[in-house]
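Missing here is one protein chain; the remaining ones are kept as they sit in the complex.
What follows is chain A.
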């Protein structure tokens, strides 16, 4: 029928699925108690419709507690099965078979099966669909139910990362035929069943008694997530012990948190990065030497120290970060060198250059300050930067993708291909450097090759090369990766390895943490 590649099969699928089912590597954590978290990113328009989710509060409530997807990214970055037990690909990575877990029920008692998968994925399609996961699901040409617990997907083009894409927080599994009801009441297959939900205010849930994840996850009897969008109020709630954990601590009062012996700070570097895209089809940025001069004219360490107050890592002009599988750790780090900046300007036939950099704090907190630091450091290399402060309102529609050199941010993606396909592939709408000309030919070629490549070593080599190309010739300066910084009460135990793909242990605190 199909040639199932042995490598592809072993690579991630079956082995991971078995491991997850047995729950071997977890330390003995005790069940019981209540967990209360104060989280930002809540809105009065929130609902249990995963297609609309974009911020922590609902991601932690939905993917992190009440609903499940087909696959899940573990804290160490590996992919494990959630509602899918295992998966296999054809040699060209175009045809995928997902074997679903048996004996799983939704909170309303309905059994989970292939129909639920097909109908849940269908939710993202249609012309009117505003789902953020539309491009992912659209890439599936046909989806068929093989048996009640097996689904087959045929993709339009091979994609080795397909199982990873299925871990997206927008793609949750809803009960077929009852989707409307499930969205209204929050009926999923997750570890916790909703007991109360007030959009933009709070969400409480209690542990499902008999869950397929068994004793390996979901240690609390009850969880309560309180929406606290205000920074100071969130810090107060933690300091006065009314919540056990908060996300996004305020760096200005970090010292107070540190001084409190009952609390600890969790800090992880993930894929969240601040960037400065140049439109490479506009002069002078169409000249690779000018781009190189700018890359050497920026003082990355200074930015980490002063803009992130040390809570971050220097970037190397690639969007691939430590939370990615093929993050190139062997590559030399770009460093501030005004002489080299001058040298590359001369290569471009210039003594000095005047450019404009558009920034606003809508791009990231401190973007304008970052522009001014850049201005000061680049001046030594003969680059005169005029920092233009743009209005925050309409920044993404009027400045980003429009002004030739501006500030931007990305939360990053779980896989290399996902990130590149979002913002670096030729022709995609968010390609914010428009780097798709002849000089990017090798990069674009590798992008397509790596996408369909199932062999891990070959892929690693390809992605390493792509990261080097981006560092040397790419049109985006990525000076820094911003850490996720959160704080937890010592009453709560969290595993040694905390997920770095997204805030709060990949938003899965309810699943992975327990009462100490």
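Note that in this section contacts are C-beta pairs under 8 Å (C-beta built on N, C-alpha and C of every residue); 3 or more make two chains touch, one makes a residue touch a chain; residues count from 1.
By our rule, contacts and distances are computed from a predicted model.
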| item | value |
| --- | --- |
| Hidden subunit of the complex - UniProt protein name among "Glutathione transport system permease protein GsiC", "Transcriptional regulator", "NADH-quinone oxidoreductase subunit J" or "(4Fe-4S)-binding protein" | "Glutathione transport system permease protein GsiC" |
| Omitted-chain contact residue, chosen from A:196, A:309 or A:449 | A:196 |
| From A:228, A:406 or A:421, residue that would touch the chain that is not displayed | A:228 |
| Option from A:243, A:378 or A:470 whose C-beta touches the chain left out | A:243 |
| Identified contact with the non-displayed chain, of A:128, A:210 or A:457 | A:128 |
| In chain A, positions touching the absent partner | 38, 43-45, 47, 49, 51-52, 54, 128-130, 132, 179-180, 183-184, 196, 198, 200-202, 226-230, 232-233, 236-237, 239-243, 391, 393-394, 396-397, 400, 408, 429-430 |
